[in-house]
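Every protein chain except one is present and positioned as in the full complex.
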Amino acid sequence: MSWEQTFGIWLAAAFTLGIVSFLYRDNIFYKVCEAIFVGSSAGYWFVTYFWDNLYRKFYLQAFDPVSPHIAPWVGFILGVLMLTRLFGAKIAWLSRWPLAFIIGATAGVYMMFYFVSNAMLQIGASIKPVFVGSFGDIVSNVLIAAGTFCGLVYFFFSKEHKGVFGGAARVGIWFLMVTFGASFGYTVMSRMSLMLGRLDFLFGDWLRLIS
Amino acid sequence: MKVKAFFLISAFVLSGFVSGFAQESAEPIPVENDSLTVAETPAPATDVVAKDTPNDAGGSITVTWDLSPDDTTKKIVTKYVVMRAEEGSDDFKEIGSQVAGKRSVTDNEVVDGVAYIYKVLATREILQDDAIIEVLSSPSEPVGPAKSTAQWFNMSRLNIFIGIIILCGAIIYYITAARGGKSFYIRKIAGIVEVENAVGRATEMGKAIYYVPGINDMDDVQTLASLTILGKVAEIAAQNDTRIDVPVSRSMVMVTAKEIVKESYSRAGRPEAHQDDQVRYLTDDQFGYAAAIDGLFVREKPATVFLIGAFFAESLIMAETGNSIGAIQIAGTAQPSQLPFFVAACDYTLIGEEMFAASAYLSREPKLLGSLKGQDLGKAVFLFAIVIGIILESFGIPVSNLFKVQ
Amino acid sequence: MRTREIIAFFALIALILLAKYVLPHPMQFSPTLSLIIIILLSLTFIIIGVLTLQGKFVERRIVFIYVGAALTLPFFMQIELEVPISPEVQSAYDQIESLNPGSKILAAFDYDPPSAPELQPMADAFMKYCFHKGIKVIIMGLWPQGPQQAGQSVEAAFEDDPALRDKIRYGVDYVNLGFQSGNEFVILRMGESFKAMFPADIYGTPYDSIPILRNVKNYSNIDYCMNFSAGKPGTQEWVQGAVDRFGLKLSAGNTAVQAPMIYPYLQAGQLDGLMGGMAGAAEFEKLTGYKDKATTFIKSQSFAHIVVIVFIIIGNMAFLRGKTERKVK
Partner (left out) sequence: MRREIPIAITFIVGTVFIIAYFIPHYPFNQFENWFNDWFAIVAAFAIWLGALNLLKISAIKIFLKKTDQLHAALIIISFLVMIFYGFYNGFSGIMANPPYSYRDPAPGINFSWLYDYVYSSLSATMFALLAFFVASASYRAFRARNFEATLLLVAGFLVMLGRVPVGDLITQWLPRDYQLSQLANWIMNILNTAGQRAIMIGIALGLVSTSLRIILGLERAYLGGD
């Protein structure tokens, strides 16, 4: 193993322990690790944005020797306008234009995206014959339909939760609570395996206590 | 109002039928075809049709056929090969193939406006020791000419079009009604009501407020929603003379948040209290950001923490640390997978739609409240559609296709 | 820093040096010692339970220590955890077991390093089993890092049994086609032609000059498919794209987070078998006979799980007791 690798493994082990020490309380080791993490990750993304976005998505496209594209120049112009903030208040207001553009596009694109994937598709999936299959299937179908219905009733803002309507909203909260509990309990185990990966590194690659 | 709702609902349901029929009317027209059977060679495919692929940007023709009578489990037909030539030429080239039992191939290599002729070869590959030793095939009659074109409206999305028109129409209707002076009842939403109390608590304790707007960039509507809420929270904080800190993980969010916080201070009449370093960038990295936020929480010990926006796995890392320093935490996200963690670790959680409603609710502007009322009407239409749909489906009338997305 | 913390810090340094240079490598606790440790830890739970009942809720750092211990100690314990074999893993194993030597299996690696603790053990056991049984493996990935993870599995198999290095030849007994972008469209196009999607393997060797791929045109020339998936694109796309359309036979290994979403396909028969999370990996290791990391990891995971469950029970005991007391007053 080369010295860079050995050094790297010791460094990585020190960082691992430094971050874990936060569980005890904030301390100088965590603080050092945190500062290095913030700085290096900011640098990492800075570099990645430069090469993956600016170089590949703009430079290589716009200056393609065979068929140069025009579309990336729109992004370039928006980006330059964004940087006007660096050059004083006189022209800084220009940076609102690319923001307005991005906000408008985001609102437009995601409005359709969510309407389709979260509303249309989910409603389509809810519309299913209920009384088919075994008794168990029927119970399951009824529960899904009733749960979706009551859950949505809970989200009504313009009607007071009273009477039958309030009752449905309450059942809706119950369904939401079961959903939260189940998804939580469900995730616990896979979160444990994340730490196992680090322990495997510490005891295996670094200390070599396990084979 | 009820009449209007009924009208909207029936329009919605009807529209689905319309779009359902629109799709069906595009049935292929059968083409005459003589079947010539040669010994050992499979019979050709029948009813071959080549036509422009609908609802696309052009450059595509779809070829469909009915299976060859020899396409059975006996494997006399092993595949179909589709050949194409320009009209007036006999130079047929293979453009695609399909395994036995399949009935269509999409040719994406055509030029718009050029007429093409197609034929389908029902093919039998005879294998020996995994190697093809003989290929027998019989061509269908050539069909065409077919031309590809681009469409200006995607008919298969008509149902979505009508759906979004109804929803947006309802929202805009109530916004306009509110402009005209109508006022609407909006119920109390626990988490949102607590926003003001939470800011008040920080004021009493003389400590700062931290507002974390999630880890996504400006290309997520959750971030936009979070920033509009930030505007209201910062205004209340400025009125109370309580410092609000906004550490962010995206540069564009930083730029926007700076504008918002500054504006909130001047709306609160305290522009002099605003400091430039209240909004600051940390790092674009998910866990780097979480590490930095954790550090800030334990060192600065804010009295109130807002975690509102798009969060992923880091949600619990932040919320647990916020909890450990005893801060009042109000969270909100439309990330269904992270809601359980916020519910478990925070004092109040704005669940999905509630987060989007928060800025309208906090502003108390009638126009914005009107949009909530419109949203509710949309919800009523959806609920109605689900109930009716389930009933119809249970009686064997298929309607779920009305919500199909292509 | 308080003196106690300084002492703890130097103790940690000493422990690291001890572990690195003095302790035996690998280190293992005997079964008796392991049992004693487990009993001692369980006893401390009783103490915590009593304390909590007296109204003293333990602080979260105590919970952290227990989780840490539960995750760490099993690495060194020589104890066997009974892993019941679930029918879905058994069926995945049976399918591979029924293949004749020389059969060709497509192995799709659709995950990245963060999911490796759960999926790598499955992939390792799978690779070892196939190599020993003489099943030919065609590796591909719809996730960019997938093929690298596959490379690690191949290496793990060679390290486990160095004799395989001579027996198993690249290009003849296995091939790594690499990554192809395009998600579910790759799966669909492969139904027509593998070569269209993978004109060359990961080293740039043309498709046609690789012996194992001779006569492999599309799914119909593949005897079985195994998918290791951590999300999208993954098992769901394979079922919809390859099983439903082209009749591919498929089993899958999934992360625990993914698995429940995949169960309906199993019930519908579109999927032969399913290994879910660490438990699935441990079961598969047991069935194939190549016990390795998952068998260790599942111990840690189960212990950590039990710790969480016990703490929830303790928390509720005290809480309920407090409630009834208040009612009595």
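Going in written order, the chains are labelled A, B and C, and every chain counts its residues from 1.
The definition used in the following text is that a contact is a pair of C-beta atoms (placed from the backbone, for glycine too) under 8 Å apart; a residue touches a chain by one contact, two chains touch by 3 or more.
What you see is a predicted model; the values in this text were computed from it and never measured.
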Residue of B:146, B:291, B:308 or B:402 touching the missing chain in the full complex: B:291
Touch with the omitted chain, as defined above, among B:76, B:171, B:202 or B:215: B:171
Of B:209, B:268 or B:372, the one touching the omitted chain in the full complex: B:372
Touch list for chain C against the chain that is not drawn: 60, 63-64, 66-68, 71, 81-84, 86-87, 113-114, 256, 260, 263-264, 277, 279, 298, 301-302, 304-309, 311-312, 315-316, 319-320
Chain B residues that touch the omitted chain in the full complex: 55-58, 150-154, 157, 160-161, 164, 167-168, 171-172, 175, 217, 219, 221, 224-225, 227-228, 230-231, 250-252, 254-256, 258-260, 262-264, 266, 277, 280-288, 290-291, 313, 316-317, 319-320, 323, 334, 336, 339, 341, 343-345, 351-357, 359-360, 367-368, 371-372, 374-375, 378-379, 382
Chain not shown, touching residues in chain A: 2, 4, 8-9, 11-13, 15-16, 19-20, 22-23, 31-55, 57-58, 61, 71-72, 74-76, 78-80, 82-83, 85-86, 93, 96-105, 107-112, 114-115, 117-119, 122-123, 125-126, 140, 143-152, 154-155, 172-189, 191-192, 194-195, 197-198, 201
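Throughout what follows, only the chains that are shown with their structure count from here on.
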Greatest separation from chain A - chain, by CA centre: C
Interface with the most contact pairs, given as the two chains involved: A-B
Distance between the centres, which are taken as Cα means, of chain C and chain B, whole angstrom: 32
Chain centre separation in whole Å, for chain C relative to chain A (CA means): 23
Overlap residues in chain C, where contacts from two or more other chains coincide: none
Residues of chain B engaged with two or more neighbouring chains: none
Chain B-touching residues of chain A, taken from the complex the two chains share: 19, 22, 25-26, 30-31, 33-34, 37-42, 44-45, 49, 82, 85, 95-96, 99, 102-103, 105-107, 110-112, 114-117, 119-121, 123-131, 145, 148-149, 152-153, 155-161, 176, 179-181, 183-184, 187
Sites on chain C touched by chain A in the complex: 1, 5, 12, 16, 19-20, 23, 25-27, 61, 64, 67-68, 71-72, 75-76, 114, 116-118, 255-257, 260, 277-278, 293, 296-297, 300-301, 304-305, 308
Complex contacts: residues of chain B adjacent to chain A: 159-160, 163-164, 167, 184-187, 189, 218-221, 224, 252, 255-256, 259, 282-285, 287-288, 291-292, 294-295, 298-299, 336-337, 339-341, 343-344, 351-354, 357, 372-373, 375-376, 379, 382-383, 385-387, 389-390, 393-394, 396, 399-405
